[in-house]
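Every protein chain except one is present and positioned as in the full complex.
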C-alpha cells in the first residue's frame, strides 16, 4: 500500500505494542486486530497474559466473543476450548480432538503497562529486540509514566509515522498548545542511532504557550529542546526538555507513541507519557492529559483526512521539502525493511 | 459464494417464504429483496396477494415506493400502472402501451400466515412442492401457531442454515434459556426423510432451565427430545418434546425458521412457532416470545460475526467434527442442488 508496494502492508518478525496490561484480564477475552489478523487476549489463572489467533478454526467464530474458563479460552459458539499453547483441549460433542484443531499463539512480553506481541515466525521472538523501557523513560527512576490514550485510526499506519517524524506540523495543527511558530522554522538535525532515528530541534528562548506555563509552573521564556526518536517500525518517543537561562533542565517529558497496524487502512494507536516534574500533582497530570487528548484528536483528524484524499488519488504526486528529511529517512527505513521481508520470503520459497 | 462456488448465490425454481400475510395489504406496496431481486407485494380488491418485480421498467424506480390503486400498482415516479399479471395498463402521458412494458410476476401461495413465492421459471411453480403445513405443525389441529419474528441479517443464508443444523451451539450461545450442557454432549442421530433431513437428540432426565419451568409449568426433570428437520433449501423446523417419567409427552413445541436469501450477503429470516400446551395462556405466549427474541438475537449476532470474519478471510480453513455431521449433510444437499442448477443451465444453453 502506498507509499510502499501494493502488497507491502505489514512488517512481520517484529514486536508491536498490542495492548495495555489493564485491557487484558481473566474475566473475558479481549480482541484487537493486529497486522490484518484478529488477535484475542486473556489472562490465565496465574495472571499470565496470553495471545492467540482470534478465529475459531471450527466455524470461524471470533474467539473474542467467547469466555475465559480458568486457563483456557472457550469459543462462544460451540464451546471448543483452547489452552494457552493454542491446542484445542475440549470439544463438547466428542472425546477425541483432531490434531489440526488448534490456533496460532503469539509470544507476548509484558513490560511496564504494555503488552508487546511478536508478529511473524514465533521461533524468532527475542525479547531483547523490544526497546529498552528505561531508555524510553517508561521505567527509568525519576520518571512518572502514565497511560494516556488508545485509539483505532481509519488510516494506514505510515501516515501516522510521517506525522510523528515531521513535527514541523506542530505550529499549524497544534497552535497554542504544543505548537509555536518556532517549531516549524527551527532546523531539524537528524542522527542515526543504534536502535532509533533521531530528529532534534533546539529552540532558544521559547515564549511559552499557556499550556506549558500551566504544566511547568513558570512563565518562561525557556530554551526548549524537542526531539523525536523513531524506533522502526512502530514506536516513536518524543521528548520535550525545558532549560532555564542558567542552563539547567528544569523539566522533561516523554511521549511514547506506539503505532500498530490493525488492517491495511486502520491503525491502533496507544500513547503513554512520562515526566520528571510534579510527580505528586494530580492537577499537572489532568492538565497534560487533557491537552494531549486534544492534540492527538487533531492529529487523528489530519491523518484520516489525508487517508480520505489517498482513497481518491492512490498514487499522489508529492512535493517534498527539507523539513521532510526526517520522515523521508523514516520512510526509507521502512522501505528497506519491506524489501528485506520480500527478499526473505523469496529465498524461503526458492 | 463460499462455501459454494463463486457464482452460486441463489437456488432457483424453489418456493421461499416471502412475507407474513399481515405485511401485504391493499393500502400500500411492500418491498422485500429476495434472491438478489427487489420484489414488491400488494393485495388486489379481492384481497388476493400479488408479487411482481420491484423495478419499474420505465426508469428503474422502485415500485415499492408507489401506490396501490384498486387492482393495480402505480409507480410513484411517473404513474405507470401494472396489473396483477404484470402488464402495464396505463401510461398517463399516452394512450398506447408498448407490449414490452411489463414486469415479471411471481407465483404466490398463501398458507397459514405465510406467503410463499416461487423464484425461477414460473411455469414450474407447483404448490405441492411447498412443505405440508400440517406436518410442520402450523395448521395441525391441537397446535397453536403464532408468528414470532422477522429480521434481515447481514450474512449469507448458508451461515444461518449451518447455525440451525448444528444445535450443539445451544449450550454455548444460549445457555440458561434453551441451551443446557447436555445438548452439546448428546449424540445426534441423522436420518434422511422424503422431504427433510432430520437431526435428533434424545436427552434423558433433563434438568429444566428456568425458562422451561416457566413455559411448561413444571419443575422437571423430564426427558427431552430435540429434533431439527431441514427442508432444503430454506426451512428448518425445530421440535422440542418433553416426556414425563411415565413416558407421556406432556408438551411439544415447534419453531419454523424460514431462511430466504435477500442478497448474496444478506438474508431474510421469518420465524414462527406453535405449541401443544397452554393454548389459552397469554403469559406462556409472552414468556416464550420474549425468550425466543433473545435467543434469535444471539444467533444473529453470531452469524453476522462469522460473516465479518469471512469478509476478511474468504476461503477459511475449517476443522469439522462429528457434531457437524448434520450441517455438513445439509451443506452437501445444497451443493448438489447448486450443481443440478448449473447443469440445467448448461444444458439449456447447449
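Letters A and B name the chains as they come in the text, with residue numbers starting at 1 for each one.
Heads up, the rule we're going with is that a contact is a pair of C-beta atoms (placed from the backbone, for glycine too) under 8 Å apart; a residue touches a chain by one contact, two chains touch by 3 or more.
Nothing here was measured: the structure is a model prediction, and the numbers come from that model.
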item	value
Candidate in contact with the missing chain, chosen from B:39, B:52 or B:75	B:75
Selected from A:81, A:168, A:209 or A:234 as touching the chain missing from the view	A:168
Touch with the omitted chain, as defined above, among A:293, A:309 or A:345	A:309
Residues of subunit B in contact with the chain not shown	36, 38, 55, 57-62, 65, 74-79, 88, 91-94, 98, 100-101
Subunit A residues that touch the omitted chain in the full complex	162, 166, 168-169, 171-173, 181, 184-185, 301-302, 305-306, 308-310, 312-313, 316-323
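The rule we apply is simple: only the chains that are shown with their structure count from here on.
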item	value
Distance from the mean Cα position of subunit B to that of subunit A, given in whole angstrom	47
